[in-house]
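Here the complex is missing a single protein chain, while all its other protein chains stay put.
The chains carry the letters A and B, assigned in the order they are written, with residues numbered from 1 in each.
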Amino acid sequence: MPVLTADRVEEMLRRGTSARLPENGPPRFRRGERVVARNINPVTHTRVPRYLRGRVGTIERCHGVFIFPDAHAHDGTKEPQQLYSVRFEAAELWGPDAPVATDAVYVDLFEPYLAPAP
Amino acid sequence: MSAGQHDHDAPLPETVLRVKALESLLVEKGLVDPAALDVLIDTYETKVGPRNGARVVARAWADPAYRRRLLEDASAAIADMGFCGRQGEDMVVVENTDRVHNMVVCTLCSCYPWPVLGLPPVWYKSAPYRARAVADPRGVLAEFGVTLGDDVEIRVWDSTAEVRYLVLPQRPADTDGWSEERLAELVTRDSMIGVGLPARPPQAA
Partner (left out) sequence: MNGAHDLGGMHGFGPIEAEPDEPVFHAEWERRAFALTLAMGAHGAWNIDMSRYARERMAPGAYLATSYYEHWLHGLELLLVEKGFLTRQEIDRRMAEIAAQEAQEA
(Lines give C-alpha, C1' and ligand atoms only; values in the text may rest on other atoms or scores of the structure.)
Protein backbone atom coordinates (compact mmCIF):
# COMPACT_ATOMS: atom_id res chain seq x y z
CA MET A 1 0.00 0.00 0.00
CA PRO A 2 1.25 3.53 -0.70
CA VAL A 3 2.59 5.77 2.02
CA LEU A 4 -0.10 7.47 4.09
CA THR A 5 -0.09 11.14 3.10
CA ALA A 6 -1.47 14.00 5.17
CA ASP A 7 -4.47 14.51 2.90
CA ARG A 8 -5.61 10.91 3.39
CA VAL A 9 -5.39 10.75 7.19
CA GLU A 10 -8.83 12.16 7.96
CA GLU A 11 -10.57 9.79 5.58
CA MET A 12 -8.64 6.79 6.92
CA LEU A 13 -9.59 7.65 10.50
CA ARG A 14 -13.23 8.31 9.65
CA ARG A 15 -13.57 5.09 7.68
CA GLY A 16 -11.89 3.01 10.37
CA THR A 17 -11.47 -0.74 10.04
CA SER A 18 -14.49 -2.53 11.36
CA ALA A 19 -13.79 -6.14 12.24
CA ARG A 20 -17.43 -7.07 11.53
CA LEU A 21 -18.06 -9.72 8.85
CA PRO A 22 -21.29 -10.87 7.18
CA GLU A 23 -23.49 -13.25 9.15
CA ASN A 24 -22.65 -16.83 8.19
CA GLY A 25 -25.24 -18.98 9.88
CA PRO A 26 -27.00 -19.20 13.23
CA PRO A 27 -24.98 -18.60 16.39
CA ARG A 28 -24.28 -21.70 18.43
CA PHE A 29 -25.39 -20.13 21.71
CA ARG A 30 -28.52 -18.18 22.58
CA ARG A 31 -29.23 -15.39 25.03
CA GLY A 32 -29.68 -16.83 28.51
CA GLU A 33 -27.70 -19.99 27.78
CA ARG A 34 -25.05 -21.00 30.32
CA VAL A 35 -21.55 -21.38 28.91
CA VAL A 36 -18.07 -22.01 30.25
CA ALA A 37 -14.95 -20.19 29.05
CA ARG A 38 -12.61 -22.93 27.87
CA ASN A 39 -9.28 -23.45 29.57
CA ILE A 40 -7.10 -22.71 26.55
CA ASN A 41 -3.56 -21.45 26.99
CA PRO A 42 -2.08 -20.70 23.57
CA VAL A 43 1.35 -19.11 23.37
CA THR A 44 -0.03 -17.16 20.45
CA HIS A 45 -2.52 -14.29 20.55
CA THR A 46 -5.90 -14.80 22.15
CA ARG A 47 -8.54 -12.54 23.72
CA VAL A 48 -9.89 -14.80 26.45
CA PRO A 49 -8.41 -13.45 29.70
CA ARG A 50 -7.00 -15.90 32.26
CA TYR A 51 -9.40 -14.75 34.97
CA LEU A 52 -12.28 -16.25 32.95
CA ARG A 53 -10.92 -19.63 31.97
CA GLY A 54 -13.02 -22.45 33.39
CA ARG A 55 -15.61 -19.97 34.70
CA VAL A 56 -19.31 -20.29 33.95
CA GLY A 57 -21.29 -17.38 32.55
CA THR A 58 -24.55 -16.60 30.79
CA ILE A 59 -24.93 -15.38 27.21
CA GLU A 60 -26.17 -11.80 27.43
CA ARG A 61 -26.25 -11.07 23.73
CA CYS A 62 -24.91 -12.08 20.36
CA HIS A 63 -22.91 -9.24 18.79
CA GLY A 64 -22.73 -10.88 15.39
CA VAL A 65 -19.83 -12.18 13.33
CA PHE A 66 -16.36 -10.64 13.59
CA ILE A 67 -12.79 -11.41 12.52
CA PHE A 68 -11.39 -14.00 14.95
CA PRO A 69 -8.30 -12.32 16.48
CA ASP A 70 -6.40 -15.51 17.28
CA ALA A 71 -6.16 -16.45 13.59
CA HIS A 72 -5.86 -12.86 12.37
CA ALA A 73 -2.82 -12.24 14.55
CA HIS A 74 -1.24 -15.50 13.48
CA ASP A 75 -1.34 -15.20 9.69
CA GLY A 76 -3.79 -12.49 8.65
CA THR A 77 -6.67 -14.90 8.02
CA LYS A 78 -10.06 -13.20 8.37
CA GLU A 79 -11.84 -16.14 9.97
CA PRO A 80 -15.49 -15.30 10.77
CA GLN A 81 -16.64 -16.25 14.26
CA GLN A 82 -19.68 -15.33 16.35
CA LEU A 83 -18.95 -12.88 19.15
CA TYR A 84 -20.96 -12.93 22.37
CA SER A 85 -21.30 -10.72 25.42
CA VAL A 86 -21.13 -13.12 28.36
CA ARG A 87 -22.12 -12.21 31.92
CA PHE A 88 -20.07 -13.58 34.81
CA GLU A 89 -21.12 -13.10 38.43
CA ALA A 90 -18.44 -11.83 40.82
CA ALA A 91 -18.87 -14.85 43.09
CA GLU A 92 -18.14 -17.17 40.16
CA LEU A 93 -15.00 -15.24 39.22
CA TRP A 94 -13.50 -14.50 42.60
CA GLY A 95 -15.12 -17.03 44.95
CA PRO A 96 -15.63 -16.13 48.61
CA ASP A 97 -13.23 -13.20 48.20
CA ALA A 98 -15.52 -11.36 45.78
CA PRO A 99 -16.14 -7.98 47.45
CA VAL A 100 -19.79 -7.97 46.30
CA ALA A 101 -20.96 -11.38 45.11
CA THR A 102 -23.76 -10.03 42.95
CA ASP A 103 -21.81 -7.50 40.91
CA ALA A 104 -21.04 -8.77 37.41
CA VAL A 105 -18.47 -8.61 34.64
CA TYR A 106 -19.55 -8.69 30.99
CA VAL A 107 -16.91 -9.91 28.56
CA ASP A 108 -16.89 -10.14 24.76
CA LEU A 109 -15.92 -13.69 23.88
CA PHE A 110 -15.70 -15.52 20.56
CA GLU A 111 -17.52 -18.79 20.00
CA PRO A 112 -14.30 -20.89 19.94
CA TYR A 113 -13.57 -19.69 23.49
CA LEU A 114 -16.86 -21.10 24.81
CA ALA A 115 -18.41 -24.48 25.50
CA PRO A 116 -21.82 -25.39 26.90
CA ALA A 117 -21.71 -25.28 30.69
CA PRO A 118 -21.64 -28.73 32.29
CA MET B 1 5.20 5.96 43.11
CA SER B 2 3.45 2.66 43.77
CA ALA B 3 4.58 -0.75 42.66
CA GLY B 4 3.76 -1.43 39.03
CA GLN B 5 3.45 2.22 38.09
CA HIS B 6 5.99 3.90 35.94
CA ASP B 7 6.67 7.61 35.93
CA HIS B 8 5.82 8.60 32.39
CA ASP B 9 8.14 11.58 32.70
CA ALA B 10 11.07 9.18 32.92
CA PRO B 11 10.98 6.51 30.21
CA LEU B 12 13.80 4.03 29.75
CA PRO B 13 16.98 5.97 28.95
CA GLU B 14 17.16 4.98 25.30
CA THR B 15 13.45 5.40 24.54
CA VAL B 16 13.61 8.96 23.20
CA LEU B 17 16.65 8.06 21.12
CA ARG B 18 14.90 4.95 19.80
CA VAL B 19 11.84 6.90 18.66
CA LYS B 20 14.05 9.46 16.92
CA ALA B 21 15.99 6.70 15.19
CA LEU B 22 12.83 4.95 13.97
CA GLU B 23 11.30 8.17 12.67
CA SER B 24 14.53 9.20 11.01
CA LEU B 25 14.90 5.84 9.24
CA LEU B 26 11.26 5.55 8.20
CA VAL B 27 11.14 9.07 6.79
CA GLU B 28 14.43 8.56 4.98
CA LYS B 29 13.15 5.37 3.37
CA GLY B 30 9.97 7.15 2.29
CA LEU B 31 7.82 4.86 4.45
CA VAL B 32 6.20 7.66 6.45
CA ASP B 33 5.21 11.16 5.43
CA PRO B 34 6.10 13.61 8.23
CA ALA B 35 3.10 15.76 7.36
CA ALA B 36 0.81 12.77 7.93
CA LEU B 37 2.36 12.27 11.36
CA ASP B 38 1.47 15.85 12.26
CA VAL B 39 -2.16 15.39 11.16
CA LEU B 40 -2.47 12.19 13.19
CA ILE B 41 -1.13 13.90 16.29
CA ASP B 42 -3.20 17.03 15.84
CA THR B 43 -6.39 15.04 15.29
CA TYR B 44 -6.23 13.34 18.66
CA GLU B 45 -4.59 16.18 20.54
CA THR B 46 -7.06 18.86 19.52
CA LYS B 47 -9.97 17.61 17.45
CA VAL B 48 -11.33 14.35 18.81
CA GLY B 49 -12.19 14.14 22.49
CA PRO B 50 -14.84 13.54 25.16
CA ARG B 51 -16.84 16.62 24.14
CA ASN B 52 -18.07 14.41 21.29
CA GLY B 53 -19.46 11.83 23.68
CA ALA B 54 -20.92 14.55 25.87
CA ARG B 55 -23.02 15.74 22.93
CA VAL B 56 -24.26 12.20 22.30
CA VAL B 57 -25.27 11.83 25.95
CA ALA B 58 -26.90 15.26 26.09
CA ARG B 59 -28.97 14.48 23.03
CA ALA B 60 -30.07 11.16 24.53
CA TRP B 61 -31.11 12.99 27.69
CA ALA B 62 -33.08 15.61 25.77
CA ASP B 63 -34.60 13.39 23.08
CA PRO B 64 -36.24 10.08 24.14
CA ALA B 65 -36.40 8.84 20.52
CA TYR B 66 -32.66 9.36 20.10
CA ARG B 67 -32.02 7.61 23.42
CA ARG B 68 -33.94 4.56 22.18
CA ARG B 69 -31.97 4.52 18.91
CA LEU B 70 -28.73 4.89 20.81
CA LEU B 71 -29.52 1.85 22.92
CA GLU B 72 -30.68 -0.21 19.92
CA ASP B 73 -27.99 0.71 17.37
CA ALA B 74 -25.31 2.83 18.95
CA SER B 75 -22.98 2.81 15.93
CA ALA B 76 -25.63 4.30 13.66
CA ALA B 77 -26.97 6.77 16.21
CA ILE B 78 -23.48 8.03 17.06
CA ALA B 79 -22.50 8.22 13.38
CA ASP B 80 -25.59 10.36 12.77
CA MET B 81 -23.94 12.98 14.95
CA GLY B 82 -20.80 12.80 12.84
CA PHE B 83 -18.71 10.65 15.17
CA CYS B 84 -17.41 7.47 13.65
CA GLY B 85 -14.35 5.59 12.54
CA ARG B 86 -11.25 4.16 14.07
CA GLN B 87 -11.73 2.33 17.37
CA GLY B 88 -15.46 3.11 17.34
CA GLU B 89 -16.71 1.24 14.28
CA ASP B 90 -18.91 -1.06 16.39
CA MET B 91 -20.39 0.70 19.40
CA VAL B 92 -22.65 -0.41 22.23
CA VAL B 93 -24.10 2.07 24.70
CA VAL B 94 -24.91 0.82 28.21
CA GLU B 95 -27.36 2.79 30.29
CA ASN B 96 -27.08 3.62 33.99
CA THR B 97 -30.32 3.37 35.96
CA ASP B 98 -31.29 3.52 39.62
CA ARG B 99 -30.58 -0.22 39.80
CA VAL B 100 -27.58 -0.65 37.47
CA HIS B 101 -24.25 1.18 37.19
CA ASN B 102 -21.91 0.42 34.30
CA MET B 103 -18.12 0.71 34.13
CA VAL B 104 -15.86 0.05 31.13
CA VAL B 105 -12.32 -1.36 31.13
CA CYS B 106 -9.93 -3.18 28.83
CA THR B 107 -8.00 -5.57 31.06
CA LEU B 108 -5.86 -6.87 28.19
CA CYS B 109 -4.69 -3.55 26.72
CA SER B 110 -6.48 -0.18 26.45
CA CYS B 111 -9.46 -0.53 24.10
CA TYR B 112 -11.51 2.66 24.28
CA PRO B 113 -14.09 4.35 22.02
CA TRP B 114 -11.84 6.95 20.34
CA PRO B 115 -14.45 8.75 18.18
CA VAL B 116 -16.54 9.73 21.19
CA LEU B 117 -13.95 9.99 23.95
CA GLY B 118 -10.62 10.61 22.19
CA LEU B 119 -7.53 8.78 23.42
CA PRO B 120 -7.73 7.18 26.87
CA PRO B 121 -6.17 8.74 29.97
CA VAL B 122 -3.03 7.16 31.42
CA TRP B 123 -4.87 5.65 34.40
CA TYR B 124 -7.25 3.74 32.10
CA LYS B 125 -4.31 2.12 30.30
CA SER B 126 -2.32 1.34 33.45
CA ALA B 127 -2.11 -1.79 35.58
CA PRO B 128 -3.96 -0.62 38.72
CA TYR B 129 -7.23 0.09 36.89
CA ARG B 130 -6.99 -2.80 34.47
CA ALA B 131 -6.33 -5.25 37.30
CA ARG B 132 -8.89 -3.98 39.80
CA ALA B 133 -11.88 -2.83 37.74
CA VAL B 134 -13.10 -6.40 37.16
CA ALA B 135 -12.32 -7.61 40.67
CA ASP B 136 -13.19 -4.67 42.92
CA PRO B 137 -15.26 -2.11 41.00
CA ARG B 138 -16.61 -0.51 44.17
CA GLY B 139 -13.08 -0.02 45.46
CA VAL B 140 -12.23 1.64 42.15
CA LEU B 141 -15.32 3.86 42.33
CA ALA B 142 -14.44 4.84 45.89
CA GLU B 143 -11.04 6.05 44.65
CA PHE B 144 -12.90 8.24 42.18
CA GLY B 145 -15.14 9.53 44.97
CA VAL B 146 -18.24 7.55 44.06
CA THR B 147 -20.19 5.33 46.44
CA LEU B 148 -23.22 3.36 45.32
CA GLY B 149 -25.82 1.59 47.43
CA ASP B 150 -26.04 -2.15 47.97
CA ASP B 151 -29.21 -2.18 45.88
CA VAL B 152 -27.27 -1.02 42.80
CA GLU B 153 -25.74 -3.73 40.64
CA ILE B 154 -22.37 -2.86 39.12
CA ARG B 155 -21.66 -4.18 35.65
CA VAL B 156 -18.09 -4.01 34.46
CA TRP B 157 -17.66 -4.33 30.69
CA ASP B 158 -14.26 -5.80 29.69
CA SER B 159 -13.63 -4.70 26.09
CA THR B 160 -11.92 -7.86 24.93
CA ALA B 161 -12.99 -7.66 21.27
CA GLU B 162 -13.64 -4.83 18.77
CA VAL B 163 -16.96 -3.72 20.25
CA ARG B 164 -16.47 -0.38 22.04
CA TYR B 165 -18.58 0.70 24.98
CA LEU B 166 -19.92 4.07 26.07
CA VAL B 167 -21.78 4.55 29.34
CA LEU B 168 -24.97 6.61 29.21
CA PRO B 169 -25.07 8.20 32.68
CA GLN B 170 -28.31 9.17 34.37
CA ARG B 171 -29.50 12.69 33.72
CA PRO B 172 -28.95 14.86 36.81
CA ALA B 173 -32.00 16.22 38.60
CA ASP B 174 -33.07 19.88 38.27
CA THR B 175 -32.20 20.09 34.57
CA ASP B 176 -35.71 20.25 33.13
CA GLY B 177 -35.92 22.29 29.97
CA TRP B 178 -32.15 22.62 29.60
CA SER B 179 -30.77 22.90 26.08
CA GLU B 180 -28.56 20.07 24.78
CA GLU B 181 -25.60 22.44 24.87
CA ARG B 182 -26.13 23.17 28.53
CA LEU B 183 -26.72 19.50 29.36
CA ALA B 184 -23.51 18.51 27.56
CA GLU B 185 -21.53 20.68 29.99
CA LEU B 186 -22.57 18.38 32.83
CA VAL B 187 -21.31 15.25 31.08
CA THR B 188 -17.82 14.37 32.29
CA ARG B 189 -15.45 11.98 30.53
CA ASP B 190 -15.31 9.85 33.66
CA SER B 191 -19.09 9.49 33.70
CA MET B 192 -18.96 8.06 30.16
CA ILE B 193 -16.34 5.51 31.23
CA GLY B 194 -18.37 4.76 34.33
CA VAL B 195 -15.89 5.75 37.04
CA GLY B 196 -17.71 8.98 37.76
CA LEU B 197 -21.12 10.60 37.77
CA PRO B 198 -22.15 13.63 35.72
CA ALA B 199 -21.79 17.05 37.31
CA ARG B 200 -24.85 18.47 39.04
CA PRO B 201 -26.41 21.82 38.29
CA PRO B 202 -25.15 24.52 40.67
CA GLN B 203 -27.61 25.01 43.53
CA ALA B 204 -29.76 28.11 43.23
CA ALA B 205 -28.66 30.86 45.63
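Note that in this section a residue touches a chain if its C-beta (ideal position, glycine included) is under 8 Å from a C-beta of that chain, and two chains touch if they have at least 3 such contacts.
In this text the structure is predicted, and so the values were computed from the model without any measurement.
Enquirer: Could you tell me which displayed chains border the chain that was left out of the figure?
Expert: A, B
Enquirer: Going by the contact rule already stated, which one of B:V32, B:V93, B:L168 or B:M192 would touch the omitted chain in the full complex?
Expert: Touches the omitted chain: B:V32.
Enquirer: Write the list of subunit B residues that the hidden chain touches.
Expert: Counting only subunit B, the missing chain is touched by 2-6, 8-9, 11-12, 14-26, 29, 31-33, 36-38, 40-41, 44-45, 49, 107-110, 118-119, 121-123, 125-132, 134-135, 140, 143-144, 158.
Enquirer: Please output the residues of subunit A touching the missing chain, sorted low to high.
Expert: Residues 1, 3-4, 12, 17, 41-46, 49-52, 67, 69-70, 72-73, 76, 93-94 of subunit A touch the chain absent from view.
Quick note on the criterion: only the chains that are shown with their structure count from here on.
Enquirer: Taking each chain's centre as the mean position of its Cα atoms, how many Å separate subunit A from subunit B?
Expert: 20
Enquirer: If you look only at subunit A, which of its residues touch subunit B in the complex?
Expert: Of all residues in subunit A, those touching subunit B are 3-6, 8-10, 12-20, 47-49, 51, 63, 66-67, 69, 83, 85, 87, 93-94, 98-100, 102-110.
Enquirer: What residues of subunit B sit close enough to touch subunit A in their complex?
Expert: 30-33, 35-36, 38-40, 43, 84-90, 92, 107-108, 134-139, 150, 153-163
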